[in-house]
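For this depiction, one protein chain was excluded, whereas all remaining protein chains were kept in their positions.
Per-chain numbering from 1; labels A, B, C, D and E assigned in written order.
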């Protein structure tokens, strides 16, 4: 089960509140590359780990738990970017400016639905969805999903970094980018620890797969092209279990020859 | 632009139509691990490739184009699993059996919305969504997304394989599993060809990221645990740019200290 | 920030695994009345609490954190309902039975996407969505949202209770139903502690609202009906700030008199 | 069944059209707190009322029907905010201004998909979804859902009020806020009329629920905290059926001890 | 504004309750071809009609209003299919049978979320979405959307008809099919009344569109095919404004020649 303490994992300060940046930060909360995704992804992956692999369960669950704290940091950052500043001079002007900015280029629901706070939506305003969570039951597939999530997540954080000049926001993002560096590396380390796990899943007897087309790059160029002699058309394949070849032609599977459906479907035009 | 010819990439035959399997095949069409996802993912990735990397654009686009043909194969497989068999004896019994089976354990919309044909939905009946498509603009991140997509895709295909005894369906899946083997390998080959690309994105000046926490596994166990001495807590990190360490304690970021919001939000209870 | 320990909040045992019940349990994980909703709802509400109300932030956050542990319990229950039993005799028969049951009345993606484990979807197979989360920034509105969430949540748990005879599942549900009893009560207690907070939000100057129609039940029956003399058509209103009345007629607002739009919209048929 | 007449329930005038406000009004049409939600929520609740409670069915259905008229009012308000003004001088300048404003801070689809009219989407541009509708079959749970809907709905209306200076829009919102006051009160009145209905559902034999933990606030603070002596940790619970207590420790449920899944799932990395 | 009376538009009786059919009926409520769609579609279309076309507004709104009553009929049908039968003998057996059937082939949320009543979801269990509603602001486009909606709607109703033997359900569907016949015809009649309205929108100066390719069927067959001499490759086009021709070749637009993006996007792999 889970516990909480009052402190943030890392401090979150905003010198110059900026509703536009508050909107963009939503991507790192409820977006496809955001912290809700990784927190829930690692959590559901952990839920599926059998008892005999307790260290893997802990590995996944501890990182899931860390990501929950990142949602908290980013939600704090959103609220602070939507807050006016504290000194009296700016206080006077604050209200109209915030409302004006929200109408011009803020995210409407941050005001209308959440009273100028964070929401479980992305920067375009679309809700977080369980569709983002990949937890396949197969550890190797899951690790690749995690490498992907941390790669796009760090990419997002670096892009956000370019959209702000606020020293507090830069500090926070430098921290989150560092954590993404670690997380990318840890999932790679786990993949290496799995040994030869490819092609995923490696528990499927590879002799059953079609042996003619499992290491062939099939061109679909309209006009047949010669082998472009790329790393994916020749040489040993990265899984070490076959050699790449190149085919300018696809196997022909014949026309799909469907029957008419039963009358009860009323597909026919009489 | 795109072209089409009438033949399938590989033949699709069904000996013993099975509406339950037709429902499951939807996952490979409109599901998170399905062919619509990879076709559109590789296509949108290709759309973003600058002119000077024409060979990468072709690489992505040709595989995107192949995946479009896989949607066609699977849609044919769905229709054939929902068709009655061709011999007269079974024809007589066909209609009630199909309707009965659809009511018991089929996917209702395959009958009600599509007249016993395939739909752009997953096996649970949820619609395909653009959320599945990952096209980040960064080639390394995209390649990891593709490795993930082909890993979960091949996993799905092997699971479908276990759910059928139909020889035609097994043939088709053996072909698709082989193609997934190739596609996994080709994206790995592209990653290798990129050279040292980690951490993704490697264009962000890594000296800017927080240097204290970028290679440290931070435990979030409630009770502090000793270093479990796993591959992700010690030794050189896979990106070759740091050494793993372990911390049973998180840095403390202080309490989030939010101000009250402006009165116009009516957040206050008076 | 958040922490985790390895133990579940309450034990989860399944004597007689049942894939059909595994499907239904998904509603309590990723459904509109489920634990992901309340965990995230209380968490986002907590994120918006200003520093001066630290005890409210803790109140919300500690319950959010408890709900995270309920997701964990339920995900364990799903996996165990999809597992075969452990004794050898049943082991032999296990595989075909599970596969057959999944095809007949299981949730396809639990097998195909998750390898017979839990997913962030509801019992119909639709993904969890951020739309379920209500965090308005106004504490009174939030508390009513929480009472609603725990009322529909406890209702769901009692219905699940009726769908199972498994002693382990009954134990778990008796525990979760008890926690829902507590949570319903605690949000009500918080509402009482707010004092007279109605109508929500009570920070809006009520003299500004239209004074003719703010305590009148307006019938929309086609044929005018007499006052049905119900508790909502007469007597003092529950907020203590007006007396109910009844109107069989609506005020008339005139026809909506829209102009044509600008030519550039091409709304016109010439 | 339903009927309609041409007049609006209350007049809708706009003096100074404002595309930014048109975007925000969408929240009150197709948003989580909007009129489509309450209209459909009360309607589906009414659909489930048994014949013997005809007065409840009428109560719900008549208010559902009123809310349909509010969608009509708000859609009129959106169109009028997207219309140019009528006098000739402004007419000349109107077209470019509208197009410019839509590009800068309007909602693109109001122009592109609807020709400058209302749509069933929220202010962020996300579509209305049936997920917003809560109709549980249990009257007490439904009434709490309705109190919540009218609380967040009135909160939204007061926030919209702060975003406009247009006298016509203020009139309309003063009317809608008044109706929300009434609706909040009427659902509360219905709850009072139900008598002692807590905990919801009260038809579940409460002696079956776990008796140790049904009135205990369980802290999930990482460091054990003393009883904060809040209204939710001591005294009689609001449902009158138990006394609150406080526990700094959770019951321990043991580790989740999952078996490996069947081989056919290919969860294993060999 | 809207009104309601207690009677259904047409009677709804169920002799032999059938939870499987209750699931299928959901498609006609909350599905892409269902009554929520047409009710809201015609309503939003009506909302956009300018004052000078009052008779069109009434035409659309009166049919929208009728469709609201169809939702009510179908929701009644769902509840009655989920009810047990009334005679005592079956009453005794009823409860287990309903619960068993819901577990085997019912829609779980009809029980778990709605207490055995209708919901705003489709037969696959996916929620109704505002995406289904087409209200373009252009009357001709809207009428084609309505013809489409009533064509797929009547098709759905005839398919549902084939899935039931219940006399009450057949009566209801015969009525709804008849109404769909009328509605198809009325939208066609409105299109005819518009006179020459094609191509839609006809307010766009057609001389501006590319004159080489506006009446040419362009084949995208990989191998060039001869003109198949179909009604869409030769003869006068239905809009009477051009003659069809056939082209086995597409115009060539050159390669898309994208620049690299700005460094701040971190698209580059260094």
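What we mean here is this: contacts are C-beta pairs under 8 Å (C-beta built on N, C-alpha and C of every residue); 3 or more make two chains touch, one makes a residue touch a chain.
All of these numbers come straight from a predicted model, not from anything done at the bench.
Which of D:126, D:148 or D:262 touches the hidden chain is settled by the complete complex: it is D:126. In the complete complex, the residue from E:27, E:107, E:129 or E:164 that touches the missing chain is E:129.
Taking the complete complex into account, E:76 is the one of E:26, E:45 or E:76 that touches the chain left out.
Among A:123, A:186 or A:233, the one in contact with the hidden chain is A:123. The chain not displayed touches chain B at residues 1-9, 30, 36, 40, 43-44, 47-48, 54, 57-58, 61-62, 64-66, 68-69, 71-72, 75-76, 79, 113-121, 127-131, 133, 135-138. Contact residues of chain E toward the unshown chain are 3, 6-12, 32, 55, 58-59, 62-63, 65-66, 69, 72-73, 76, 79-80, 82-84, 86, 94-95, 98-99, 111, 115-117, 126, 129, 131-132, 134, 136, 138, 140-141, 144-145, 147-148, 151-152, 154-155, 158, 161, 174-175, 177-182, 184-186, 188-190, 192-193, 198-201, 204, 206, 208-222, 228, 230-232, 235, 237-239, 242, 244, 250-256, 258-259, 261-267. In the full complex, chain D makes contact with the omitted chain through residues 1-6, 47-52, 54, 99, 102-105, 107-109, 111-113, 115, 121, 124-127, 137-140, 194, 197, 201-204.
The rule is simple: only the chains that are shown with their structure count from here on.
Simply put, of B-D and C-E, more C-beta pairs touch at C-E.
Interface residue usage between chain B and chain C, two copies of one sequence, is largely distinct: under half of the residue numbers at the contact are used by both copies.
Centre-to-centre, using mean CA coordinates, chain B is 29 Å away from chain E. Chain C and chain D have CA centres that are 12 Å apart.
Contacts with at least two other chains are made by residues 3, 6, 32, 99, 104-105, 111, 115, 124-126, 138, 140, 152, 155, 158-159, 162, 201, 204, 220-222, 250, 253, 255-256, 258-259, 261, 263-267 of chain B.
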